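Mind having a look at this structure? Questions to follow.
Only a single protein chain was left out; the remaining protein chains are all shown in position.
For clarity, chains are labelled A, B and C in written order, and residue numbers in each chain start from 1.
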Amino acid sequence: LEEPLLFEIGHSETTGVDLPEPQGGGNRLGGFERTAAIGLPGLSEPETVRHYTRLSRQNYAIDLGLFPLGSCTMKHNPRLNEKVARMPGFADVHPLQPVDTVRGALEVINELAFWLIDLTGMHGVAMSPKAGAHGELCGILCIRAALEARGDAREVILVPESAHGTNPATAAFAGYRVENIPANSDGRVDLEALKARLGPDVAGVMITNPNTCGLFERDMKAISDAVHAAGGFVYCDGANFNAIVGKVRPGDLGVDAMHINLHKTFSTPHGGGGPGSGPVVLSEALAPFGPLPFTARTADGVVHLVEEENAAEFDHTRAFGRMTAFHGQMGMFTRALAYILSHGADGLKQVAEDAVLNANYILRSLEDVLDAPFGHSGPCMHEALFSDKGFAEGLSTLDLAKAMIDEGYHPMTMYFPLVVHGAMLVEPTETESKAALDQFITALRSVAERAKAGDETLKTAPHYAPRRRLDETLAARKPVLAFTEPDDI
Amino acid sequence: LEEPLLFEIGHSETTGVDLPEPQGGGNRLGGFERTAAIGLPGLSEPETVRHYTRLSRQNYAIDLGLFPLGSCTMKHNPRLNEKVARMPGFADVHPLQPVDTVRGALEVINELAFWLIDLTGMHGVAMSPKAGAHGELCGILCIRAALEARGDAREVILVPESAHGTNPATAAFAGYRVENIPANSDGRVDLEALKARLGPDVAGVMITNPNTCGLFERDMKAISDAVHAAGGFVYCDGANFNAIVGKVRPGDLGVDAMHINLHKTFSTPHGGGGPGSGPVVLSEALAPFGPLPFTARTADGVVHLVEEENAAEFDHTRAFGRMTAFHGQMGMFTRALAYILSHGADGLKQVAEDAVLNANYILRSLEDVLDAPFGHSGPCMHEALFSDKGFAEGLSTLDLAKAMIDEGYHPMTMYFPLVVHGAMLVEPTETESKAALDQFITALRSVAERAKAGDETLKTAPHYAPRRRLDETLAARKPVLAFTEPDDI
Amino acid sequence: MRYLPLTDTDRLAMLARIGAPDIDALFADVPEEARLSGPIPGLPMHASEMAVEKHMRQLSKKNLAAADAAFFLGAGAYRHHVPATVDHIIQRGEFLTAYTPYQPEIAQGTLQMLFEFQSQVARLYGCAVANASMYDGSTACWEAVAMAGRVTKRKRVVLSGALHPHYAEVVRTMAKFTEDEIAGASPALQSQPDNAGLIARIDDQTSCVVVQYPDILGRIPDLAEIAEAAHAKGALLIAVNTEPVALGAIKSPGELGADIVVGEGQSIGVGLQFGGPYLGLFAVRDPKHVRQMPGRLCGETVDAEGKRGFVLTLSTREQHIRREKATSNICTNSGLCALAFSVHMTLLGEKGLRQLAAENHRLACAAADRLAKVPGVKLLNDSFFNEFTVLIDGDARAIVRQLTEQNVLAGVSLGRLFPGHSELANGLLVAVTETTTEEDIETLASALEEVLA
Partner (left out) sequence: MRYLPLTDTDRLAMLARIGAPDIDALFADVPEEARLSGPIPGLPMHASEMAVEKHMRQLSKKNLAAADAAFFLGAGAYRHHVPATVDHIIQRGEFLTAYTPYQPEIAQGTLQMLFEFQSQVARLYGCAVANASMYDGSTACWEAVAMAGRVTKRKRVVLSGALHPHYAEVVRTMAKFTEDEIAGASPALQSQPDNAGLIARIDDQTSCVVVQYPDILGRIPDLAEIAEAAHAKGALLIAVNTEPVALGAIKSPGELGADIVVGEGQSIGVGLQFGGPYLGLFAVRDPKHVRQMPGRLCGETVDAEGKRGFVLTLSTREQHIRREKATSNICTNSGLCALAFSVHMTLLGEKGLRQLAAENHRLACAAADRLAKVPGVKLLNDSFFNEFTVLIDGDARAIVRQLTEQNVLAGVSLGRLFPGHSELANGLLVAVTETTTEEDIETLASALEEVLA
């Protein structure tokens, strides 16, 4: 069933709320009263529920099936966390209430901060960044502030070629020049190449560990030591923290800054593209430069809000500034804290183990039909990487991925990392059962075999989705980004 | 996508809760410890969410589309009401708490009772019946108790042939013999036939108004007067109250008892078959016999719970007994009260008017392609009745109804009322927009035309539903009513 | 009016199509003198969501919620932790706003769920077949009695004195109109149920014996002994269970020979809700009794393409088909509550249910031991699961009321349950679940110590 646009079914006179008709009363609008129509369609409540319920059913979601998106960690979102985030003491408090009336909210932030530091073996954490990329920026700005504080202007950030696209973007945004570091044949950072490039112009490296080939960077500690010896800092992209949470602490590997996607490892819902939350854990060297505001617990157990006015009191005068209004993503903090406490120390360790177990199970169950370019490099971590080697002429990773839609799955991450041709990065996560994995493996085997056999129907997949392939070129060439009334055209 | 049975995917060792392993502690079970396995499969939380989310998507629901079920009043369920029912002061209180700790809950019951009496023009109300049929039984038991109280044992209940099946069932259950009263050519009760049958053996009549042909019983007051004159009582089936709420009060028409389906007129959700709620409003003559418990508000504004122990205090010693443990469907009461207050006096009147307007719109938009047997009898009330007259040989109402599934609709009520051949009873309700009605009319026109033209594909409809027609005969002949392990067979 | 989509423009256009001059013309069949000329008097005009929510919240706040008290009430309604997932699922529009699944092609979600629910209940009760739910435990109990009459063609019903008094009252009320003869009693305050006395009341006119398990005082009767005695006289044993969690720890009634097992399912998934909606469970041990069962049944079958599917079946028993020949008055079931039960039971699984039962029993034992140490308090029960009776030096009902001032909801007094029986006035039923903390137990014990000092 097709669902029309809101603008095709709504009317400016229809409303789904019951508000009083405007009464007399004062008018202090200073002569700026709105006169023209706004053009906002309204629906009654029954129509609204139906419109959005119908729309929702055109989506795929974790609640419907496995989401094998490498590097994106689409895992189950616990329902308790949704309930907790809606408790009036969290949902119905204003960010600028006097601090004595929000000590509980500050305790949530502080308690979550404490566990993030504990889990990563770091020294401090900046809680306010609003998403992963925002967290990356925060980390790089800490590095820049630390270098500037010692009067050491450096220009270059080194990034392995398998990095997330956000890494070089972030570095560039913060005013750095980006240089790539190659990978070795194992799919890991080439340690010698890195060492050779280090020098007084290098502010730091941005590294992802486990890396985007799904492998643990064995030489991480050596990399960190080399970078530190050259006066630089180590930024670790934390998008893959799910594989090692509770098993290894980045702080023990020499990392100086790492953002944590609460919406990945700590399971706050993706919501169709946000909101995310990207706290950044910081080493002792970088912690003094973390942005405002943050929370601090004094010896008497009271949690304080540290802002511009009282930063000196908490010995934090070198903060590089403020990344956002207010205190960050409270709604994500409550969910992440509930998640951490639910799993506990034993559960988080089990998370990493099951995530890695599930990924290796997929890798080893499929490497006979799909090329696994780093299958020889040892066990993978929480994601399995395949290439399009062996596909019949004319069939691509895209075709295979779209065919997976017809099998009832979301496609895997495609064409990433760039170091592998036609890459397919599969991350099952720990919240999939063995039965779900077996079903997925069967489906992927079947599609892979058809890709190798040259089944032309793959090229027009999906066939059974709410839409066939969409014309993205048309969308970009003649952008239609807002509804216009038919008679306006 | 097919969803396996819980018993095919669950394991007795899997659980979606985290409870402590059984510790030592005492054992006072008196030697009745369970030893054998129960055989209950468990799922983790992610699997549970997915199992039920997938199952849910095989259902049709009001949130997805129009539900044209005559006599069942499937209207929009406001989301506020769901929120209200979950307030801790309603959801988390025990029915046997000391009354001083539940005055608010008692006030809800009392306030709702007050408005139900007000809206129906009656004298009292029994709140505890748990569903419509339970309410019918309550009403008939009140009649029986009232007759017994005056030492007047009567044996017969008169029921028009268009009555709901529950009416004769209820009368029989209460020990009465049921006799039918015919309809006249207009589709209404034959007043003269009724009068002719009245006599000292007739305990009362059960009548539905508006009736199941969708018509208002014009002679209702005359019927009531005649029944009363013959010493009987008038029971009105309230399933169709949606058509007249706020427009006419049954009490003004001489009704002695009427159940109200809170899940119909007052919009508590059907939930795939309940829970319902069936309070019964009672006339002055019947009110003294209403069952326990109930609430009473004294002049000081305090609301009391009236039970066996204090019935005398509230002058209610003639109650016929107790229909259920505790106080009835509290969760439905909160929803219904929120609904009544939201609509208010003006809104409820508008409900009836829009419900009737929508039904007449459908009747008049389709009577050229579908036979409307009582189209000549005047406007219909909130439902429009059609017959299968004119369908091609071999095609039935069932075929048309199943074909409506392929058009994206739930079938209408079929083969009811029995007075019309191949009846189709369509009740759009007031929560459908004109656009939704127009779309429905177009779909039904198209299917009706195909039925008249003899389109054989209708016989195998639906074609696009989660299932094709199901073998109900097989299900009844060899009942499989519980899962058995494959190896048990 | 936020729930009404029609605009005035729509209304005019529709009247024009109908050919009616105004809306009143459509109500022409309603005698003019009966028609209300304006909005119904008394009721206020429509109100905003915010205003209604505020009003309801104010009413809600006049109640003492269990979460805000030390809470020990049971007697047929138990407070358990319900996982958040349960509420999430039952609020799915496709479950919440679906109709009774009479059209199976577009109701497989509800139907498969009901089939799974029936299977879960049957296993829990140790029975062959369970139905798709009843209104609640008390009405299920009456339906079982009525069914026993149909099966045995006898009219004499023996109720155990330790049956929940509301249940007994419902049975008595309904039986008045069906001419069944009800023999009941009130419970004696003994440490063991009086099986011998009950068995003595069974004769060869008895259609059924109704026994609660665990009983209203929390004691666990030996059902097997009663089953044997009943069967020897050709009577059926109806077992009534008001706390399904208990069946994670003690043997199922079916296993012990009960012929019909009924009960209240509220403990699993449903919540307290001031008494309703609740969830009646109904099962029979012997599949040959299926066609005498009340209520809806969901059965497995295949569709026209041979795919497995589910339908409501054996509906010729039901009143909307059979009219005056129906086997029972029940029509609506508790579909959404059955879903809540089934989701919660799925989350528990066998392992979780057993752990939950063990935790309930452990805490109840701790509470019983602690309360027995309070001067003036004596534990009645030899056996119990998560609820037991204590005898207090004083009027238990008055004491319960008095303790509410300290936010202690101490339990259900037998005086409240059996208002006519002064011999029971010093009895107090205390229920303990996994939601009870050690601190709650200490609070209750201290409060009792104080009030009895």
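Here, a contact is a pair of C-beta atoms (placed from the backbone, for glycine too) under 8 Å apart; a residue touches a chain by one contact, two chains touch by 3 or more.
Since this is a predicted model, take the numbers as computed values, not measurements.
One chain is not displayed; in the complete assembly it touches the shown chains A, B, C. Per the touch definition above, the residue from A:20, A:151 or A:486 contacting the chain not shown is A:20. Contact with the chain not shown here comes from a single listed residue; of A:155, A:192, A:252 or A:284, that residue is A:252. Set against the missing chain, the residues A:154, A:316 or A:410 yield one that touches it, A:410. Contacts to the hidden chain, counted on chain C, fall at residues 2, 48-50, 53, 81, 83-84, 88, 91-93, 347, 434-435.
Residues of chain B in contact with the chain left out of this view: 11, 13-20, 43-47, 49, 53, 78-80, 82-83.
Everything below uses one rule, namely that only the chains that are shown with their structure count from here on.
Per-chain CA centroids place chain A at a distance of 46 Å from chain C. Mean C-alpha positions place chain B and chain C at a centre distance of 20 Å.
Centroids of chain A and chain B (each the mean of its C-alpha atoms) stand 48 Å apart. Shared interface positions of chain B, defined as residues touching 2 or more other chains, are 45, 49, 53, 57, 62-64, 76, 78, 342, 431-433, 436.
Within chain C, contacts with two or more other chains are made by residues 1-5, 46-47, 49, 83, 85, 87-88, 93.
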